[in-house]
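Left out: one protein chain. Kept in place: all the others.
First chain written, first letter: the chains are A and B, and each begins at residue 1.
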Amino acid sequence: MLILLGAPSPPLLGQEARLAARLPHGTAVEVQRLVDSAARLRLPTEPLIQKALEGESKGADSSRIMVAVGGLLARMDTARQALGNEASEAELVAGAAALRAGADPGSVHTLRTLRPNRSLFVPLSVLADLLSDGVPASQVWSSVRDMASNGASDAQFLRLRDRLGRDGADRPRPLPPAPEHAPGEASPERP
Amino acid sequence: MSASDAELVGRVRGGDLTAYAELVTRHRQRLERLAYHLLGDAADAEDALQDALMRAYRSISQCRHPERFQAWLLSILMNRCRTRLARRDAVVRDSPARDALERAGGPDLSEAGLWREEIDRALSRLAPDQREAFLLKHVEELSYEEIAALTGASISALKMRVNRACERLRDLLKDVYHG
Partner (left out) sequence: MVDVDDDRDSSPLLEALVRELRSARVPESRAVEAALAGLARDRRWRRWAIASAVVAAALVLGLSLRLPGRRETLPIRFELRAPGSRAVAVVGDFNDWNPAADPLTDLDGEWSVTLRLRPGRYRYAYLLDGRHWAPDAATPRADNDFNTPTSVITVAN
């Protein structure tokens, strides 16, 4: 991890009351340090707070919370390097999600060059969702890249996700095809 | 280069009826097609669409996202169509006896016009919310997110409606489809 190792303890720039109210004191202090780092780096802080609160609500231990929050901070930093300093908060969050799902920073940067004047929030979200859904990375990337090249709208990206995602007809299927379930039933849990 | 929807909405807000004419003409094909398929009757569809267009103009100040004028207008049209359907007596209901009778004595259905008639009849037999979801998804090619925003239904409910509509349409048309 990158940002704080070996650095002197930074002054706490602010106390986030939600962290103090919900997390054990030591964890709250450590998470607050990461939040303060993000603030100094001009990276979004709210996603880090939400990640910590998610861990708390799910009963995760402190080390797991720290790994999750620190990992998100690192990925947002990488996303900004790929997207440029002008990237919006929404783009950084979606970019971090895409990186977590397996996209490489070079691909994220390529998307920026293909769609320089429009937000990448939706294309990056769709990229993240399809990779998380297990759609083969090559198929996802070629579709997203081609659509960005051709000036596709956000709505068209969302339709791509409908087509290739978990229930989509264009999603590659293993042979023999998976048994269908009746309409209205939830999809089975993924392992 | 023609003005965008958002620019035209701005002018309509200032009372420019010519701008409104240009705006609705731009979208009329989709509106006419959706109204007709939802209601299954040309006269009803014309009335519902005229009603929707007049309401939209009078309430143009409530279009909070001018760049998404079409979606806003579609939601008004769908409300008008739903109101009509709720008031209308059921003309065609699911009826096993009727289905059997029609299949037994049906004419030659290989011509395109008769195929179209069968499609219209099958559509009219869908539950209104299933028909609406099916048309928006497969004919108007909206994403589930867009349809959810238009209808207020959840994505899971919409997927269920579309699936049921497809099953019902397959069942109603399987005997008359010559692929």
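FYI, a residue touches a chain if its C-beta (ideal position, glycine included) is under 8 Å from a C-beta of that chain, and two chains touch if they have at least 3 such contacts.
Keep in mind that what you see is a predicted model, and the values were worked out from it rather than measured.
Novice: Looking at A:L53, A:M76, A:V108 or A:V144, which residue reaches the missing chain?
Specialist: A:L53
Novice: Over the whole complex, note the residues of chain B touching the chain we left out.
Specialist: Listed in rising order, the touching residues are 13, 15, 17, 20-21, 24-25, 28, 31-33, 35-37, 42, 45-47, 49-50, 53-54, 57, 61, 64-65, 68, 115-116, 119, 135, 137-139, 141, 144-145, 148-149, 152-157, 159, 162-163, 166, 169-170, 173-174, 177, 179.
Novice: Against the chain that's been left off, what residues of chain A make contact? List them.
Specialist: Residue positions of chain A that touch the missing chain: 18, 47, 50-51, 53-58, 60, 64, 67-68, 71, 90, 93-94, 97, 100-101, 121-122, 125-126, 128-130, 132-133, 154, 158-159, 161-163, 165-171, 173, 180, 183-184, 186-187, 189-190.
Note that in this section only the chains that are shown with their structure count from here on.
Novice: How many angstrom lie between the centres of chain A and chain B, each centre taken as the mean Cα position?
Specialist: Centres of chain A and chain B (C-alpha means) sit 36 Å apart.
Novice: Applying the document's contact rule, which stretches of chain A touch chain B when the two form their complex?
Specialist: 155, 158-159, 161-162, 167, 183-184
Novice: Which residues of chain B touch chain A in the complex?
Specialist: Touch residues, chain B against chain A: 141-146, 159-160, 163-164, 167.
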